[in-house]
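Quick one: the structure is below, and I'll ask about it shortly.
What you see is the complex with one protein chain gone and the rest in place.
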């Protein structure tokens, strides 16, 4: 991690002038942002707008993790990538785009798959974690890694014209396992390849994720700890739901946790940590 | 306007495959999008995400209008521009970025100021109009031009950590003048230069604008005709407000309109159609 | 014997098991005891569900991956299966989304 930044340069003051004016942020909040590092897991429909607005706002370091390469079918929603970066690793394509927007942000591309072997190490280098991938095993992996590292998880998802957003493991709120102790059966899970998605819906949800990270990182309370935001794009309607508190019996964040190190999540969920296989089966 | 597109190419089918799967859109909706043209007034904090997701989704033609040049203080929220495009016209900078994302979209940059002299001509070439500028005279100008041309106006605004969104002049709903027959006094108006704005808040509102355009352009009803969506980013709370219907006494959309052609809106509002002057006064 | 008019809302894909209808306003038949959530699930399965019940219910409860919300609160805060319905209650069944 780079050494702490203690001052804003003249260029910083000019660049961030419109947000420095905000009493909720100010110079102190801006300094906090520039000393924060965030790991974005998945540079897809959610990760692109999220990383875009975190970089624009001046987050100090952005880890960009994705094992996939840019495909034409991504470009309707993964707006950091371009026709020219087709075939390149998404992590690299995103890092290049973000550096053009804000060269003051340190972008670290990880062209790899998050796994039980590397997750705790990677998360250890970032106080924030954002989940933007789209499969169930990675969800449990990221959740458990965040709980074991004591870090909040700003999580969103989007499918068809709907979106969901929660901050897990934050200020007494539940973790993903508190809500979902048992993984869903594979045949009940639909992903973007199967169900489709209107690109701007993950756009909206990714921006909302970015807002919550910026609030938490600058010392403001998050609005979505123990709250679930549900968006229905067809109706243009948002609904906020009060969730249960942390469950004392939770397998990972409860009082006598059964899960004390990372597991084999593909075995636990009975499905692969990818949406590729399903896609190949369909074609 | 380019000739009507009647088929999707193989590349189109691949590119838009995830949204073609949606029953709300499908091939018919996608064809409608590719035959629609949209004029974006202002390539700033709202216009950037809006144009980005419209281009990604395959809108046929995007008019990008802005009289301003890219400045460093824009980059915390105007995510289509880059450090390298500082000093370039925003309309051009945005058009370049969008062409990299989707070369199938015809981007038409207008480096000029919307005025009573050119507004009806420009709007005449685009069935949709999106308002993203940030001053009061341009708001009345755009509203009146849309009413006189019989076009819907998908309007949003963002300041500090709040946002507002409405579709004016759509299916019996009110126009901007129905809500605001009298312009506000100049000293009651705060803009982003004065009040500041957290960049991701216009990000959220611009994405929501894009969603409404995509819905209307593909034959789905909009959720925000005669409805005002209010977003409070600090609380993470959305509130939907039922607005009045079109007012029979409205000066422009009423039964005996006093306004039958465009006016001098700077004189009408008693302020300049820019936020530059105020900014210069402050420095 | 009170009458129960309740709103049933399906989202996140759960509506696809109900002919794509997202919002249902139903009146539950009168019975001597108050309706609880366990009975409501049986009633939904018998009267509303159009296909593949195993994608909605499993044993006595909803299948893993569906969240249940009673009047905009997690049903775990309200007593889950034992919650006694009130007239005009609103119950939301929402599939957890996995796209991104």
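We call the chains A, B and C, going by the order they appear; numbering starts again at 1 in every chain.
The rule is short, and it goes like this: a residue touches a chain if its C-beta (ideal position, glycine included) is under 8 Å from a C-beta of that chain, and two chains touch if they have at least 3 such contacts.
Everything quoted here is computed from the prediction, not taken from an experiment.
For the chain that does not appear, the touching partners among the shown chains are B.
From the options B:9, B:103, B:125 or B:185, the residue with contact to the chain not on display is B:185. The chain omitted from view is touched by exactly one of B:26, B:195, B:221 or B:257, namely B:195. Among B:163, B:225 or B:254, only B:163 touches the chain that is left out of the view. Across the entire complex, the residue among B:22, B:59, B:123 or B:136 in touch with the chain not shown is B:136. One chain of the complex is left out; on subunit B, the residues touching it are 42, 44-47, 132-136, 139, 156-160, 162-164, 179-185, 187-192, 195, 197, 202, 228, 230, 232, 239-244.
The rule is short, and it goes like this: only the chains that are shown with their structure count from here on.
In the assembly without subunit A, touching between the remaining chains defines the groups B | C. Inter-chain centre distance (subunit A to subunit C, centres taken as mean C-alpha positions): 30 Å.
Counting partner chains per residue, subunit A shows two or more touched chains at residues 160, 192, 195, 197, 240.
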